[in-house]
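What you see is the complex with one protein chain gone and the rest in place.
Think of it as A, B and C in the order they're written, each chain with its own count starting at 1.
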Amino acid sequence: VTDRRRAAVLGAGGYIGQEFARMLADHPYFDPVLLVSGDRTGGRRLEEVWHLAEEVPAALRSQRLVAATPKAVAAEADIAFSALPGGVAVPVESALSRLGVAVFSNASDHRADPGRPLLIPEVNPEHLGILPRGSRSAPIITNPNCSATGLAIALKPIVRPLDPRTVHVATYQALSGAGFPGVASLSIADNVVPFIAGEEEKLARETPQLLGSPRGRRIVPAAITIHPQCARVGVREGHLEAVTVLARRRPTLAEITSAWRSFDPLAGLALPSAPHPPIALRAEADRPQPLRDRWAGEGRARGMQVVLGRVRWTPPTLRFFLLSHNAVRGGAGGSVLNAELAEAKGILGARPSRGR
Amino acid sequence: VTDRRRAAVLGAGGYIGQEFARMLADHPYFDPVLLVSGDRTGGRRLEEVWHLAEEVPAALRSQRLVAATPKAVAAEADIAFSALPGGVAVPVESALSRLGVAVFSNASDHRADPGRPLLIPEVNPEHLGILPRGSRSAPIITNPNCSATGLAIALKPIVRPLDPRTVHVATYQALSGAGFPGVASLSIADNVVPFIAGEEEKLARETPQLLGSPRGRRIVPAAITIHPQCARVGVREGHLEAVTVLARRRPTLAEITSAWRSFDPLAGLALPSAPHPPIALRAEADRPQPLRDRWAGEGRARGMQVVLGRVRWTPPTLRFFLLSHNAVRGGAGGSVLNAELAEAKGILGARPSRGR
Amino acid sequence: VTDRRRAAVLGAGGYIGQEFARMLADHPYFDPVLLVSGDRTGGRRLEEVWHLAEEVPAALRSQRLVAATPKAVAAEADIAFSALPGGVAVPVESALSRLGVAVFSNASDHRADPGRPLLIPEVNPEHLGILPRGSRSAPIITNPNCSATGLAIALKPIVRPLDPRTVHVATYQALSGAGFPGVASLSIADNVVPFIAGEEEKLARETPQLLGSPRGRRIVPAAITIHPQCARVGVREGHLEAVTVLARRRPTLAEITSAWRSFDPLAGLALPSAPHPPIALRAEADRPQPLRDRWAGEGRARGMQVVLGRVRWTPPTLRFFLLSHNAVRGGAGGSVLNAELAEAKGILGARPSRGR
Partner (left out) sequence: VTDRRRAAVLGAGGYIGQEFARMLADHPYFDPVLLVSGDRTGGRRLEEVWHLAEEVPAALRSQRLVAATPKAVAAEADIAFSALPGGVAVPVESALSRLGVAVFSNASDHRADPGRPLLIPEVNPEHLGILPRGSRSAPIITNPNCSATGLAIALKPIVRPLDPRTVHVATYQALSGAGFPGVASLSIADNVVPFIAGEEEKLARETPQLLGSPRGRRIVPAAITIHPQCARVGVREGHLEAVTVLARRRPTLAEITSAWRSFDPLAGLALPSAPHPPIALRAEADRPQPLRDRWAGEGRARGMQVVLGRVRWTPPTLRFFLLSHNAVRGGAGGSVLNAELAEAKGILGARPSRGR
């Protein structure tokens, strides 16, 4: 009998941590046996501290959040999904790695570490190659910033036909991107806030890295300059981005849309949370919209599809809008998909067998 | 005794028409003797059909909206402020012009007419020079699109130091930009709509025209390409714009901010609705914001100042956010200021004397 | 082979009409073969005119809305679900009835007609008894006003233990209650509007009727006076109501909550859209909430459960909040459940058999 791997969710009292709990509750590969929370939610049942608008998953409703040292986590879990805040994440995740627990992290702390893959399965699976072989530590694999995730997926298929030189991107980012309690209602009601600390820097750094190439044990970023302008809007979920690409090549519009439509690099793998195709291209005049498109994707891949629309090609300038679910595709779902890819590639080792 | 000019407000049942009524109620030059409305609001008192969050002006509260032909308007008014919708505006405004009534129009219909000045007093007062001399018709002077207004004012002082080649602009436009009833609440609650019909075209066409130069009786647009991406957000008033300028020259950041700070071309004229300076540059990390900055400007110029912030200069790329009140600076207030400039320049003829 | 009954949706261009389409797309009893719309949406595909935040059902996505006379509807459908607006509904629904098409209507027009059952299956199934027997016309069965629906369901189980004399109810009603385009965003952004035309009258009239008893061919309303105060809030879906009941009897609080918890009069019938139990009683300090509770109910009954909370019993005054989905339980879903009950009771006649 082959069982699901025992998984710990780190930071289960927060918004992304609970998105992990929601997506893992009935996951075919991973079993969330441990909901870890160091703060004042420790000891309470998941339903008591639930922040998401979606219903708390029945299987985990009464499970209690616990405070746990890395050692205690390692005693009960084979794999960890981390929604730890920046600053806290590095020592905990590193300790887990040394204890043999593979970590799939949403934290930004490790993203700049050249030895840690910053991974989107559809974009740069070959970056897993920088993981040291024969290491006694388990891997730490991070998913990128929520805004960078959607942008990198949208750009990946058009890198070859367009050869982008510069990308201007203005964001309309959702409230849940700041977690809970996050943005004060008095800051955003009847307002837009044109600033999110650190966000533009992350978009500018992570996007070229995601589109870059491994050379030995490190990644050479793609030669694309990102000029971001980031703003917060009063929308619950779903980051919208206005993207303008300055291209070096001049394909036809049909070649561009065809590149997007035919893009499905994970088609051969049966990863449970992978949307097929990963990009949906809408023809309507007024899409994508956060309200209508944030949950794009079927079944377990719900909320994992990136939706594009309003494509305008005035060579050498390509403009479009994109929408991706910040807390799913750009958060917990990104790391879950990363773990599924790692499982499929054998990086996690043999599945545990805990039969009678 | 010199009186105020008798003014008609055309389209007084709508949002911009009522903004005209609010700004003119106690105006030193113009007296809104006639509130014209062709639709079902005709015959009702202004307070009964009032849409604005601000209180209805006491002086006009009980004034009745009336249906009126151009001839009837010309019998009672010397000047008209028009908030007529596109399509309806041209025949009415043209008829008034022929009847000797100067028209200051917010309608987009005449903006592409090469003989009609598209005017922002701080940006292109010299465009008034294209008005035919000795004409028996009164002038029709239009103010530009609400998004183009803020952009043109922000760009004007930096045209010389930066010599912009291309401008990328993503907008976060307020609900009132669509008038009343305008955007359905179900379309925008918990949402952003990345499309406003005709808006990107107007931004792309009007901005270079505003920054252009008169040659004889026509305007040669400036050699600047605008790439707009327009979206509607759930904010009552105040258009926010994320602006990225690709420059041909490389001044210092201090030279750029100094160009903005010292810009006050109307300093010499005592126009009642002119803000001094027309641009406010905020140093805070998270400004401008619609909620906090839309009413910038003092006294009669309240809502007329354009607020800039988050200036980032990575040559040759300049990024900033701007905020301008769409219904005041970009709507009724724009035309009121145009009329004040026309008065100051003597274009409206002698002020009426109606003393005993 | 027994087929689903062929169903027409009347008013399929509107919000409730589309909620009908969504709930019927894969319904086990009814097959929405005809989407009728008399307005300018006629001829367009359902996906082109879709208003709901939920995805358009795949089975109906490309089905075209059609204009159709009652005769044309009767030629293709056995049953009609009506979301026709007040005023329009009576002649169309009556004509269909005469043509033998049973009508399940969300329109308010027929509700005051003493021969037309105003039905909530859990509350007053015995009211079906007022339908004339042996009539050649098919029945017209209406569901009540969206606010009255939740209130009547919440009151039904406590009528006996409390014997309510007066009910004070203040509502917090969602935007979708006004349909599309409905409430203008400028009317409701950063606002509450304490008025909904006709709503208080409907609540006051329909609630006692729903709780009343049939005497012969008419209904004697219950001796309960409703004092409503209705307001619109900026929430997409889900009507919240603050209910205060003045009781004639004084049971214990446990008896009251037990009356609610044990209430499930449809337990014996396997109606697809019936929630079991129809009332969910939440113990949290801050529930029910529109965002979190509007979709209560499992499977096909999603959005059909009424959620109660904050129960305070200071005899003789009982206070609580209730939440019910206005467009599902209080709209399309109410009529779908009514049709399911009619089917189960044999009122619709034998199921069609259209096998080879």
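The criterion applied here is as follows: a contact is a pair of C-beta atoms (placed from the backbone, for glycine too) under 8 Å apart; a residue touches a chain by one contact, two chains touch by 3 or more.
If you're wondering where the values come from, they're calculated on a predicted model, not measured in any experiment.
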Among shown chains, those touching the left-out chain: A, B, C
Touch criterion as defined above, residue of C:Pro32, C:Pro164, C:Pro208 or C:Gly234 at the omitted chain: C:Gly234
Hidden partner chain, touching residue among A:Leu84, A:Val103 or A:Val183: A:Val183
Listed residues C:Ala270, C:Ala285 or C:Ala350, member touching the removed chain: C:Ala285
Interface with the unshown chain - residue positions in chain A: 15, 51, 175-176, 180-190, 234-236
Sites on chain B contacted by the missing partner chain, in the whole complex: 53, 55, 189-190, 291-292, 295
In chain C, positions touching the absent partner: 168, 170, 172, 189-195, 227, 229, 231, 233-236, 240, 242, 244, 285-292, 309-310, 314, 317, 319, 321
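Note that in this section only the chains that are shown with their structure count from here on.
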Separation of mean Cα positions, chain C and chain A [Å, integer]: 40
For chain B paired with chain C, centre-to-centre distance based on mean C-alpha positions, whole Å: 48
Where chain C touches two or more other chains, by residue: 189-190
